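Every protein chain except one is present and positioned as in the full complex.
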């Protein structure tokens, strides 16, 4: 069992980068790895509660909650969230909020880092 | 006085397309034109209440409210908003919510349409 | 047609601009599109500026925020304000194309 | 270094990929990057596939959602699943680069 | 009373961005725009796929099965079903090595009659000139 940390940046609702990250995280957990996920920039949209599941959009909420239940740590960038008007009470249960240093600290112990920086 | 309609799509917090649109709208209103703004896709982020003004992000809320006060119509795509977890009570006062046909209907009477479709 | 074309990218992912024809075309460089007005990659003007018959404009605010000034702007390109762009759209051209 | 490189765009806006060297490089095509595996623009393979010494992989889900199948995939490229990508990252390479 | 032609132009590939989907859903919305319009007014949309945008029209996109989302394919078929024209640039198909039998051709299985039209860029240019508004995605 090794540790894999994701950094997901600037991903959009409607693009598939968040889908990719959560599916790859799922596959990693299934293989017994410890997973950490950092959501920053526009990727903090993922952690907003109350998203209505339309068929036109992929809906990662269920997968995210299952990942957390299986021990994955999911943390959103607090400043990025506040700037978009997402407050503590808007955040899904189980999702942590932290400042960017949380992500930097993870780089020390994690075996691999997959930093998805594009849009 | 003529009418100018903006369609802003997939614009991000952190990019400058929303800034561009609101500033150009401002300039149009100053010249006596009637302005309509349609926010769709990720541009609906603009209409979320409670955004904290950080210096790292441009903050268009004040400009948007002034535009509305001067007679500009600002409408967000209702489905796009709900999919992102932005409900009626999350929307700024003065900003309307409608389905996409609102935007299509505006194409009939408007003198010019500036459709900003990229990211 | 008389069309006001907006380019907001430096590395473009479409070629509609090259293929589109117009009786009158204004090319308005905004956002990262401003690099077409100020950058000579490998010593050469941006290919955008070779669009035949077009008038070129660059939004001064978007130029300046990136650290460039009028002194850097290609002589083919005119610096404009937000107000000028409104007039271009409403008076000089009859439709717009944000590519 | 042994690096797993992810390409998720068809029209790329960086050239780090061309310049980067590695003792061992795996190129994992995901999202719109899958077009490098299936499209011959003007009859030619994508220049991405000419990266010397690299191994090429394409995520099958991202290929199929775009209407392509194994039959369309360039013979240089191996189809992989999410699980395979986990193994590539964790076992075959020591760092990743999402370009 | 005004009949306004509106051209939707999709220039980029599917799924990475929401844009191609938004082009189709907005074009479809022209059908219900009457409630906001005066009697006799109408919006007439055409959706054209040019450049890398033609990649949206490759058929057999199992998006629901793989990612739980509506495919761009199903939006194109819905458009054909309500007789909204779908045009695809021939030169770009050729450039990208796409044959007509790889493409979404109709929505017969849903009962649609309209078929996808494969056109030259010159025809698209003509339609740009004839349209009152251009919406690039």
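Just so it is clear, A, B, C, D and E label the chains in written order, and each chain counts residues from 1 on its own.
To be clear about the criterion, contacts are C-beta pairs under 8 Å (C-beta built on N, C-alpha and C of every residue); 3 or more make two chains touch, one makes a residue touch a chain.
This one's a predicted model, so the numbers in the text were calculated from it and none came from an experiment.
Of the chains displayed, those contacted by the omitted chain across the entire assembly are A, B, C, D. When the whole complex is considered, the residue among C:6, C:68 or C:98 that touches the unshown chain is C:68. Looking at D:20, D:49 or D:88, the residue that reaches the missing chain in the full complex is D:20. Summarising the interface, subunit A meets the missing chain with residues 7, 9-10, 40-42, 99-109, 113, 115, 117-119. In the full complex, subunit D touches the hidden chain at residues 1, 3, 13-16, 19-21, 95-99.
Annotation for subunit B: contacts to the undisplayed chain at residues 12-16, 19, 55-59.
In this section, only the chains that are shown with their structure count from here on.
The chain with its CA mean position farthest from that of subunit D is B.
Subunit B and subunit D, compared by their mean Cα positions, are separated by 38 Å. Contact of a single residue of subunit C with at least two other chains is seen at positions 13, 95-96, 98-99.
Multi-chain contact residues of subunit A, defined as those touching 2 or more other chains: 12-14, 16, 56-57.
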